[in-house]
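With one protein chain withheld, the remaining protein chains of the complex are depicted in position.
On to chain A.
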Amino acid sequence: MTTQTLTLAKALGAGLRRAMTDDPTVMVLGEDIGRLGGVYRVTDGLQAEFGPRRVVDTPLAESGILGTAVGLAYRGYRPVVEIQFDGFVYVAFDQIVSQLAKMHARTNGAVKLPVTIRIPVAGGIGAAEHHSESPEAYFVHTAGLRVVSVATPQDAATVLRQAIACDDPVVFFEPKRRYHVKGEVDPDLPLDDAPPMGTARVVAPGDDVTLVTFGSHVATALDAAVAASDEGTSIEVIDLRSLSPIDHDTIAASVRRTGRLVVLHEGPRQAGVGAEIASVVTERCFEFLEAPPVRVTGYDIPYPPAKLETNQVPDLDRVLDGVDRVLGRAPSGSGATAGVEVGA
């Protein structure tokens, strides 16, 4: 095992390179991914190495990209599609939800569509409109798709390779706030030695509160755990890694010990991933709960302009506020810090 220090973006590129080397049917398609190497340089150098027939600059039409990927997979290829920014995926929605996700079931299992859709996701970088979306709930809600969200450079490399090797379509979210964070990475790690793609991971052990999150907010959660420990509160942080399926067993095991759940994500709260986790925890761990689950999330508003985005993206203080609420140090309930009943 040889590790290198890589940014998350470079680790993704290394994972792609490994997958393309291992399997000649892996093709990469997207806008500006060839000579430019992608707007985030994730595919930097791949076209020079593998040629323009395997690293394909597409016309600017996301539905066209996804529809093409469906056809390629039909023919036996493993396309890896880059959607340039999260907000651009919606024009490909039918091809993802009605075509890609359902084709295996529609053909009674005859057709497998191992398509990986890479999407730089979420905000916090002062971007333009439609460049800071958190659309994960749409895809988690769609049968036939797997949805993953990586938080570390090593996961970036290995989970991407697992997604490409998976015979199901996978929506692969890349936290764009974390693209430049560095870590030790073994891009060639045997996939059998890596945790399975659908599993969560406890990234900080704790006893008082279970804090579940994914993607860019794993870092926020770890900061919160450090800050809370200064006040004598022990937080267990779980990096979900997979949003479909959700590793409910790992979450439930933690909540049964801590009795308290905070779910943290940036996407809107209503029918979000946090709602699903709070529901399942309530169903499975009801008698262990010391307090109602708390959701610290983005609000149910359009993503705001850059100067206002700190009102939408949960930060350390909002996470600590959520921890206070689940511990009974502040009025309980999601979004009810002023004791105001909401949602009535």
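Just so it is clear, a residue touches a chain if its C-beta (ideal position, glycine included) is under 8 Å from a C-beta of that chain, and two chains touch if they have at least 3 such contacts; residues count from 1.
The rule is simple: contacts and distances are computed from a predicted model.
Student: What is the missing chain called in its UniProt entry, if the choices are "Osmoprotectant transport system permease protein", "2-oxoisovalerate dehydrogenase subunit alpha", "PTS mannose/fructose/sorbose transporter subunit IIC" or "3-oxoadipate CoA-transferase"?
Tutor: Spelling it out: the chain absent from the display is recorded in UniProt as "2-oxoisovalerate dehydrogenase subunit alpha".
Student: May I ask which residue of A:Ala127, A:Val159 or A:Ile246 touches the chain that does not appear here?
Tutor: A:Ile246
Student: Which listed residue, A:Tyr40, A:Tyr77, A:Phe172 or A:Phe214, touches the chain dropped from view?
Tutor: Touches the omitted chain: A:Tyr77.
Student: Touching the hidden chain in the complete assembly: which of A:Gly34, A:Gly123 or A:Gly144 does that?
Tutor: A:Gly144
Student: Since one chain isn't shown, list which residues of chain A touch it in the complete complex.
Tutor: Touching the chain left out of view, chain A contributes residues 24, 27, 53-54, 58-59, 61, 63-64, 66-77, 79, 91, 94-95, 98-99, 102, 104-112, 114, 143-144, 146, 166-168, 198, 244-246.
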